[in-house]
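This is the structure I want to talk about, given as structure tokens.
One chain of protein is taken out of this complex; the other chains stay put.
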Amino acid sequence: MKWLSLLLLIVPLSAFGQQQDDPIGRYLLPPELVMSHSEQIALTEKQRALIKSEIQKMQAKFIDLQWDLQEQTGKITQLLQQAPADEGKILEQADKIMGLEREIKRSHLALLVRIKNALTAEQIARLEAIRRTK
Amino acid sequence: MDLQERFARLRAEERTRVPPFRVQKRPKRRLAWALAATAALVLLILIAQPRRTTFSNDDRAAAHSVAEWQPPTEFLLTTPGSELLFTTPRIPDLKGITR
Partner (left out) sequence: MTVSFAGLVHGAGVSYDGAPNATKTRATVVNRADLEQQLEQLHPASYAWALGVCGRDPDDAQEVLQETYLKILDGKARFDGRSALKTWLFAVIRRTAAARRRLRWLRELRFVIGDVSAVPDGHESAERRVIHSEETSALLRALQKLARRQREVIELVFYHDMTIEEAAAVAGVSVGTARVHYHRAKQRLLAELGGRA
């Protein structure tokens, strides 16, 4: 009986742990998963074209933002090498960098939402089942 | 050898074989315009055929690269003891629990 109580305690704890690992991402599907199993989930031509287009649009934006990020990161490293370090300027520069990081995350999230919206409930269920086996 | 060095080497090698600058008139080519137009039309019809969209290696690489991207400021979130917030205890760790 003691062991059964322990088991009942552990199962929700481990589920909680998994949720903690990926509390938001678990509700979204990685594009790689969708592309790799496009035949299994019978993606239509329209779905394929949409997913491909969204990935390409996102990549163009991602690359642009990375160029900007590289430039801004270069600036903050220069500031950090000064002695004494100018806290005000560094935080100002950090705001720019974090703004760009936010844009990248936002674009990525928009892509994931659009891909999910392009799929049917059956396709989503199938992909989630495939993901659980990995 | 990095890419910059490789291209610099290629440039140096090819600079040894540059032909002299000259401008030379060439006789014009006659086109069979009607036949060329037909070829263009055939090409258009071929292009207009519905093709199946496939996911290229570039598409996969694009999806992968953004998924694996690490923000430059990520290091700011690594605090001492943070691993305790994101792991669950294993059964052997509960040995001390008594009724």
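As written, the chain order gives the labels A and B, with residue 1 at the start of each chain.
By definition in this document, a contact is a pair of C-beta atoms (placed from the backbone, for glycine too) under 8 Å apart; a residue touches a chain by one contact, two chains touch by 3 or more.
All values derive from a computational prediction rather than experimental measurement.
Peer 1: Using the document's definition of touch, tell me which of A:S38, A:Q59 or A:S107 contacts the absent chain.
Peer 2: A:Q59
Peer 1: Give the residue, chosen from B:M1, B:L44 or B:L77, that touches the chain omitted from the document.
Peer 2: In the complete complex, the chain left out is touched by residue B:M1.
Peer 1: List every residue of chain A that touches the chain not included in the displayed model.
Peer 2: So the residues of chain A touching the missing chain come out as 56, 59-61, 63-64, 67.
Peer 1: What chain B residues would touch the chain not displayed?
Peer 2: 1-4, 6-7, 9-11, 13-19, 21, 23-32, 35-36, 38-39, 58, 61
Quick note on the criterion: only the chains that are shown with their structure count from here on.
Peer 1: In whole angstrom, what separates the CA-based centres of chain A and chain B?
Peer 2: Measuring from centre to centre gives 19 Å for this pair.
Peer 1: Looking at the complex, which residues from chain B come into contact with chain A?
Peer 2: 50, 52-55, 59-60, 62-67, 69, 71-73, 85-89, 91, 94, 97, 99
Peer 1: Show which residues of chain A lie in contact with chain B when the two form their complex.
Peer 2: Listed in rising order, the residues of chain A that touch chain B are 2, 6, 10, 13-14, 16-17, 20-21, 30-32, 35-36, 38, 45, 48-49, 51-52, 55-56, 58-59, 62, 69, 73, 94, 97-98, 101, 104-105, 107-108, 111.
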